[in-house]
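Up next, subunit A:
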Amino acid sequence: MLKVEHLTKMFGGLAAVNDVSVDFGANQINAIIGPNGAGKSTFFNLISGVYQPTSGKILLDGQDVTTMRCDHVAKLGVGRTFQTTNLFETATVLDNLIVGYRLRTRSGLWDVLINSKRLQAEERAAREKAREALDFVGLNHAENRYIADCTQEERKRVAFALALATDPKIVLLDEPAAGVNPEETEGLADLMKKMVRNGLTVCLIEHKMDMIMGIADKIMVLDHGEKIAEGTPSEVKNNPVVIEAYLGSDHDAAA
Partner candidate 1 sequence: EEVNIGFSGPLSGGAALYGENVLSGLRMAAEEINANGGFDIDGENHTINIVALDDQYSPAQAATNAKRLVQESDVPAIFIPHSGGIFALMDFNVEDDFLVMAYTSVPTITEQGNPLTVRIPPTFDGYVKAFTDYAIENWGTKLAMGGATHEYAKIWASMIEKAWTAKGGEVVAKNPMDYNKSADFFTGVSRLVASEPDVMFVGGASEPTGLVMQQARQLGYEGAFIMMDQAKISEAANVVGGLEPLEDTVGVMPLSVYETDAAQNFIKRYEEKYGKAPGSEAAFNYLALHGLVEAMDEAESTDPTVVRAALSDAIANLKASKNPYEVIGVDEKGGFITSPTMAVVKDGEIVEKEF
Partner candidate 2 sequence: MMFKLGALLMHPASKYVLLALALLFPALAVNEYQVYVMATAFIWAIAVYGFNVITGYCGQLNLAHGGFFAIGAYTVGLLTSDYGWGFWSSFLAALVLTGVLGFLVGAISLRLKEHYFAIFTLCVGFIIYLLLDKWEELTHGAVGVRNIAAPEGFGLVNFRETVPVYYLVLFFLVFIIWFTSRIQKSLLGRTFIAIRNGDDLAESLGINLMKTKILAFIISTVYAGLAGALYAGMIRFVGPEDGNVLHTFNMIMYMLVGGIGTLFGPLIGTISIVWLTQSLQFLEEYRMIIFGPMLVLLVIFFPLGVAGSFLTWMHRKAQALGLGAKKVQTESKVKSSGQEANNNA
């Protein structure tokens, strides 16, 4: 599904991502973990086209997307959420979502002027798509609420829905459960599983190990921009390098 080869990103002298190669399979939950500043968000930004890599290759379903711009990558089916959610506070949930389908539509200024058939059809489709996404994340009761009046967890769900409204094949979720309480975190975990059941591929950055270990099919561990491990949760959990760099040795301390 998503294949990355020798990906490197330099910021000045700093290698934020350093020679990372990985292959994320379709229709599963792939997690990326690592200490703060390990390069996880940068990795996502590279895939989604926000940054251009210094070297290396990114393949999406075999297609080379390495140098593509952000919006182009999104059209190819990469949806994402951000570490900090930025929604339109004084508009309703539904209104925030409708624009998500924009990339699948083609009407322009001229269509607006003559109110073309195409525009009408596309607007209807966008609205339907938004409702569908809202339904998926379980928020249809809140469609007319202002974002400003939503709870933290509802905002996260809206952000998910927005990514889903773009009709993606793969979604990149950057710390979706940060600032969300454990119970709600489980809700979000269920949601991710549901996405996979519906044929999506999920890539996930998270610091909440309970959640990661519970739902991830595959984990990649970054540290100082380098991949230091990858594998199933149980493999990673017991990898001494990972324990050293990230998980910390509870055993050590407990001993």
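The candidate set was assembled so that all candidates are chains of the complex that A comes from, given by their letters.
One rule holds in what follows: a contact is a pair of C-beta atoms (placed from the backbone, for glycine too) under 8 Å apart; a residue touches a chain by one contact, two chains touch by 3 or more; residues count from 1.
Because the structure is predicted, anything quoted here is derived from the model rather than measured.
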The one of 1 or 2 that touches subunit A in this complex is candidate 2
Interface with candidate 2, subunit A side, in the complex: residues 48-50, 69-72, 74-75, 79-80, 82, 86-88, 90-92, 94-96, 98-103, 105, 107-109, 111-113, 115, 119-120, 122-124, 126-127, 143-146, 149, 162-163, 166
